[in-house]
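Just one protein chain is left out here, and the rest sit where they should.
We call the chains A and B, going by the order they appear; numbering starts again at 1 in every chain.
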Amino acid sequence: MDKEYEPNIIAFLCNWCSYAGADLAGVSRFQYPANPKVVRVPCSGRINPMFIVKSLYEGLDGVWVSGCHPGDCHYNTGNYYARRRFALLKNMLSHIGFEEDRTLFSWVSASEGNIFADKAKEVTARIKKLGPRKKLLKNRDI
Amino acid sequence: MKKIDKKRLFERLNNLIKDYVVYAPKGKDFGKIEDTSEIKRESINVRLSPKQVFLPQEEALFTFKQGDIKVPENNEKYILFGIRPCDAKAIALLDKNFDTKDFPDPYYIDRRKNSILIAEACIEPESTCFCTAFGSGPFESKDADALIIDRGDYYLIDGNEKALSLFDGLLEDDGGEKILELKKKAEDSIKSPVVEGIDKKLSSMIDDPIWDEVSRKCITCGACTYLCPTCYCFDIQDVGKDDKYMRERVWDSCMFTVYTLEASGHNPRKEKEKRMRQRVMHKFNYYPFLYDEYGCVGCGRCIKYCPVNVDIRKIITKIMEV
Partner (left out) sequence: MADKIVENIRKEAKRILEEKIVDIVIGFEKGTLPYTASPVFIENPDDVDKLIWNRYCHNNLAVYLRNFPDKKIGIIVKGCDSRSIVALMAEKQLTRENIYIIGVPCEGMLDKNKLLEEFGDNPPIEVKEEFLYPSCQYCEHKNPVIYDFLTGEPVQEKEEEPYPDVVEFEKKTLDERWKYFQEEASKCIRCYACRQACPMCYCEECFVDTNSPKWLDPGIDLPDLQVWHIIRAYHQAGRCVDCGACERACPMDIKILWLTRKLNKDVRDLFEFEIGIDPEKVPPLGTFSLYDKEEFLI
C-alpha cells in the first residue's frame, strides 16, 4: 500500500512573532500538520535568501518563512527589508521555472495561534499538492 | 600512408561504438557520440579539450557508506576521434605527469591505457595556433596512435598497428599522394613566438616586474586553465549527505584566489601577478625542469576564450625581450 506523500518542509520563524505564534497554537491545542520543521531565527530580516535556496538544494520539498506583521518587528524594520528580498527571490525562482508554491511567506503575530495553525495547514496542503520535488535535486547516486 | 574512404570509415566507427566509448568533435565542443552523424566541427579546434576524457572535471575517487568503501572501476575502452595534433601532444604531456614511476595515478591510467587517439591534421590552422613553437605542428603524428588527413572524400591515414587494426580491410594504397606541400602551407601559416631558452630565462625572473605588467588586465577567472589541454590541477573534496559520501576530484585553477589559501588564512599567492606567474612558470619552467618538455602545446584556447584578451604569445615575447 502506498503511504500518503508527506512533504518535508522547513519553516523559518522569527523569534518574536511567528515562533511565539506557533507556541500559542501549541498551548491552545490547535491542530496543524507536523510537516513544517521549525528553525527559529531572530528576525525575518535575518533570513539570508541563500538559506532558502540552500534548503531546496539540500532536498527539502518546500520552504516557509514567517515573520512579524509590518510595524510589529521587534527590531522595528527587519521585516520590511525581508519583504523586499523575498519578493525578488520568489519572482526569480518562478522565472527560472521553479514551482512558486515551494517557497511561501507569511506574517503571523504572537497572538495569532489560530492563524499560525491555518497557515501551517495551507503551506502543507499547497506543497503536498505539488508532489515530490523533481527540480534542483542532486542526481548523482553514491 | 594509406587511404581510407570517409563513408566507410564512419560506418566502421559506428560499429565500434558498441565496444568503445567514442569521443569526437560535436559542434563547438568535444563529447561522447552515439552515432557518427553527430560528428561536426564548428571551428578548427574544439573548445573543451580532450583532457576531460581522462581527467574529467568531476570524478569519484571512492564512495563510502557506513564503513563500506567502494572504489569505482573503469574498464571502458576509448577512441578519441578527430582530436588535433596539439591535443594529442597535450595528452602525452598529461601522461608524463599522471603515469609517473613513483606516483602513478590509477584513475587516469585506467582510462588512458585502453584508449586510441586518432588525430586529424590541421590543413588550415587558426590565427591563434602556435603549436610549431613547441616542436609540434599541424601534421605532427608522433603523439597520436594515428593521424588522418582530410582529402575531401577520403582520409589519408598513418599510424601504429593498434589504431590501423580498427580499420582492417578498409585501407587502400594511397597511390603515392604527396602531402608535403599541404603540410608546409599549414606550417607556414602559423606565426609562433620564439621560445628557445625561455625555461632557463624564467628561472631568474621570479621577482621580475614583468609579472605585474602582464597580469594587470587579467580578471583571474579560470577560463584559460579549464580550457587548457595540459592544465591538470585538481582539488579533492568530500561531498554527500546523511550516511553517504564520496571523495571526489574536481578541477581547480591556479588563477583562483582560494587555490593557495591556507587554513591559517595566509595566502602566498594573494596577488594576481603571483598567480599569473605561477601559470606561466608552470608551463615554461617547472614542466621543462621535471619532464624536459614545455607544458604548453600552442593550441591557442587560452588566447581565444580569454574575456580580456590576455595573450600568452605576447607574454612569451615579453619574457624573451627581458
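By our rule, a residue touches a chain if its C-beta (ideal position, glycine included) is under 8 Å from a C-beta of that chain, and two chains touch if they have at least 3 such contacts.
Keep in mind it's a predicted model, so treat the numbers as computed, not measured.
If you put the hidden chain back, the residue from B:N114, B:S192 or B:T220 that touches it is B:T220.
Take subunit B: the residues that touch the chain left off the picture are 28, 47-48, 57-58, 127-128, 216-217, 219-223, 225-227, 235, 237, 239, 248, 250, 253, 256-258, 303-305, 307-311, 313-314. Although one chain is not displayed, its contacts with subunit A can still be listed: residues 49-50, 53-54, 57, 70, 77, 80-81, 83-99, 104-107, 119, 122-123, 126, 135-140.
One rule holds in what follows: only the chains that are shown with their structure count from here on.
The distance from the centre of subunit A to the centre of subunit B, with each centre set as the mean of the Cα atoms, comes to 48 Å.
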